[in-house]
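For this view, one protein chain was removed and the others were kept in their places.
Moving on, here comes subunit A:
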């Protein structure tokens, strides 16, 4: 056991922890709301016929909130929850003694970043076309 005299290097964990915390809030608040509004209520016939129509949705996604509503939704319903999940998997792998090092970090957060970027890219692509 070495004596701890040297100052340890600052961990970059606050970044991942912040994304994890924000993702946790989205998981708890935004996703249930989205599932309720986009899946359960329409399936139960509790919404009016055109509330999810293309024209209305496209207008909401691309024009409300100064045109940022779509981006906000992708961030809150896809990107942040992905980083939340990635953080859990990364630490879960450490608990199972299967990872927790740089490789699992790159894999977990890398996949979250890649999938997030895909979501944003699809949104922007549909927007400009």
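Everything below uses one rule, namely that a contact is a pair of C-beta atoms (placed from the backbone, for glycine too) under 8 Å apart; a residue touches a chain by one contact, two chains touch by 3 or more; residues count from 1.
In this section, contacts and distances are computed from a predicted model.
Novice: Just go with whichever of "dihydrouracil dehydrogenase (NAD(+))", "Fumarate reductase iron-sulfur subunit", "Fe-S cluster assembly ATP-binding protein" or "Carbohydrate ABC transporter permease" UniProt uses as the name of the absent chain.
Specialist: So, among "dihydrouracil dehydrogenase (NAD(+))", "Fumarate reductase iron-sulfur subunit", "Fe-S cluster assembly ATP-binding protein" or "Carbohydrate ABC transporter permease", the name matching the hidden chain's UniProt entry is "Fumarate reductase iron-sulfur subunit".
Novice: To test your reading of the contact rule: which positions on subunit A touch the chain that is missing from view?
Specialist: The list for subunit A reads 1, 3-4, 7-11, 13-15, 17-18, 91, 94-95, 97.
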